[in-house]
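All protein chains but one are shown at their positions in the complex.
Chain nomenclature is as follows: A and B, assigned in order of appearance, with residue numbering initiated at 1 for each chain independently.
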Amino acid sequence: MKLTLREIASHVGGKVFGDPKILISGVSEIQSCVQGTITFLSNPKYRKYLAETQADAIFVSDEKQLTDKNGILVTNPQLAMAQTLGLFYPETQSKPFIHELSTIDSNAEIGKNVTIESGGVIQTGAKIGDGSTIGSNTVIGSNVIIGKNCRINANVTIYYNTKIGDNCLIHSGTSIGCDGFGFVTHEGIHEKIPQTGNVEIGNDVEIGSNCAIDRATIGTTSIGDMTKMDNLVHIAHNVKVGKGCLITAGFAIAGSSEIGEFCTFAGQVGVAPHVKIGPNSIFAAKSGVTKSLKGGKVYAGYPAREIKEHNKRDALLNEIGRLRKKLDQLAQDRVEK
Amino acid sequence: MKLTLREIASHVGGKVFGDPKILISGVSEIQSCVQGTITFLSNPKYRKYLAETQADAIFVSDEKQLTDKNGILVTNPQLAMAQTLGLFYPETQSKPFIHELSTIDSNAEIGKNVTIESGGVIQTGAKIGDGSTIGSNTVIGSNVIIGKNCRINANVTIYYNTKIGDNCLIHSGTSIGCDGFGFVTHEGIHEKIPQTGNVEIGNDVEIGSNCAIDRATIGTTSIGDMTKMDNLVHIAHNVKVGKGCLITAGFAIAGSSEIGEFCTFAGQVGVAPHVKIGPNSIFAAKSGVTKSLKGGKVYAGYPAREIKEHNKRDALLNEIGRLRKKLDQLAQDRVEK
Partner (left out) sequence: MKLTLREIASHVGGKVFGDPKILISGVSEIQSCVQGTITFLSNPKYRKYLAETQADAIFVSDEKQLTDKNGILVTNPQLAMAQTLGLFYPETQSKPFIHELSTIDSNAEIGKNVTIESGGVIQTGAKIGDGSTIGSNTVIGSNVIIGKNCRINANVTIYYNTKIGDNCLIHSGTSIGCDGFGFVTHEGIHEKIPQTGNVEIGNDVEIGSNCAIDRATIGTTSIGDMTKMDNLVHIAHNVKVGKGCLITAGFAIAGSSEIGEFCTFAGQVGVAPHVKIGPNSIFAAKSGVTKSLKGGKVYAGYPAREIKEHNKRDALLNEIGRLRKKLDQLAQDRVEK
């Protein structure tokens, strides 16, 4: 499949510089470009690769970056790249099927155009919305409701009573609705607190591989619309995650904490139980949130502080050597007097 | 299902305040109470919700907290809540069955009243104790022994020769008995050390989703009775975990280390190889244990220290600014003299 530069520009709403008739056969990364492809300049770290790129065209946000090269001027080169990838790799819609080695309870409701792959299990009372796909060996528990056009990949487990909205994508190995970690210790015995609530996931949510989202003790653990989670993320019982959050791999949040909308977490962040994080917060990797924090700020460290304060504390360490020297000098002067 | 306040009080061994005949239909959380329910006051953080709660009754440990409300006075409101949840959500015992799409080796021994769900696999020589349930697409390896009344949820893998006691609950995606991470590097080649031991898990153990517990190189990796693990926990080869430990999500312990009984680990803690942790230790989140530690203390930080010492070190940083100011003043005085 080949497209002219003009066709691509028209698709992404950009302006062609250079020859609009050249043929492009794919997208490549700027640091390892392939002839015949279009690349993009987004992360400034990669500007150094611009001069020697083998790509035939470049998405840029500043026409000066093109010098004498063919390219397309757009507001957001990364978005244009994503849209162009979608052109070259359109989502293939295979014909829906229910595999003969799947297990569908007679009390389950399966919508139109649903695919259930080999080994998929749909338990009693579950409802699978129109156009959704249940991957191989994935288990959908009793009374689970899955919306329309979801893709639940292979080897996922969704426990009973979980609700999942439309257009969700859940990756392999993830477990949703498992018991919250709740015990009350009485006379040396850890008594289990029955985990009687459920998990509710909004629309347009993506969840990576090998995540674990616990059901609520009472009520609901909820994940807001359009929140995206990376791999190996842990969400404890009764947590509320707002809409549009971006949660990177290795994140763990303890019971009953709440995250406002559009928060971003870099890798391996931890959040203590019973805290509230305001909307639009950003957390550096490995931060540890120990108390409630207002939104709209960038935080780092453990305990997590505003990043300016965190950096200032970090810099203090460097000052100790200087202080020691000055102090030694002062003491020396005194003796010599 | 509705119960009178008197019936609930009788079940939990508490004393009714107010009207013993009011009907209660469930349990709710104090911060989001529903009419007709009983709630509980345990975490002092939530005391502020007491005045405006919509719940019809409250479990309290101090009758003064009730003012004019209906309630039940108990020693441990959280325990009473757990017991009451058990009343409203009794464990349902479905009729045992062996699904036709399960695979049971002819040399496996299946006890009485065992359920094997669709896609469950029981390999040669495995024994499943009376009353246990093997979830959908869960794989029980050869010569595994599972005790009575266990529930192994969907998509779990238990490798050959593992032993699991009675009344254990294992959540989806967990892998038990996988190879320890053991290599010896010889002339530039990482030679695999055969992992010939096994894993043994006591009675009344709960293990969360997507955990990994490695088999021993030689001998046994062991998890003590009544130990409870959250999600995404890693236990390396030859580790010994004592009884009654509470291990929160994201915990990782390296090879051959030992944990005494009744230790508690908050989230994302790490433990180095070949160390011993004494009984009744408590670790703050994200601690890193680098050497053996006596029991009975609270530890924090990396390297983990007693929390008093840890906090003192942390406070030292704040002092640098003050020292600098004082030093500058002293130097200034000298010049002016």
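The criterion applied here is as follows: contacts are C-beta pairs under 8 Å (C-beta built on N, C-alpha and C of every residue); 3 or more make two chains touch, one makes a residue touch a chain.
Quick caveat: nothing in here was measured; it's all calculated off a predicted structure.
Visitor: Determine which one of A:L23, A:I189 or A:A285 touches the chain that has been left out.
Guide: A:A285
Visitor: Out of A:T53, A:S209 or A:S257, point to the residue that touches the absent chain in the complete complex.
Guide: A:S209
Visitor: Consider the whole complex, including the chain that is not shown, and state which of B:I22, B:L50, B:L87 or B:A272 touches that chain.
Guide: B:A272
Visitor: Sort through A:I22, A:I98 or A:L246 and give me the one touching the missing partner chain.
Guide: In the full complex, the listed residue that touches the missing chain is A:L246.
Visitor: Could you pull out which residues of chain B are in touch with the chain that's been left out?
Guide: Residues of chain B in touch with the missing chain: 101, 103, 119, 121, 137, 139, 141, 155-157, 159, 173-175, 178-179, 181-184, 186, 188-194, 196, 210-212, 214, 217-219, 232, 234, 236, 238, 250, 252, 254, 268, 270, 272, 274, 288, 290, 302, 313, 316-317, 319-320, 323, 326-327, 330, 333.
Visitor: Residue by residue, what part of chain A touches the chain that was omitted?
Guide: Residues of chain A in touch with the missing chain: 27-29, 32, 43, 45, 76, 78-79, 81-83, 85-86, 88-89, 99, 101, 117-119, 135-137, 153-155, 169, 171-173, 206, 208-210, 226, 228, 230-232, 244, 246, 248-250, 266-268, 285-286, 317, 320-321, 323-324, 327, 330-331, 334.
Following the convention adopted for this analysis, only the chains that are shown with their structure count from here on.
Visitor: If you average the CA atoms of chain A and of chain B, how many Å lie between those two points?
Guide: 26
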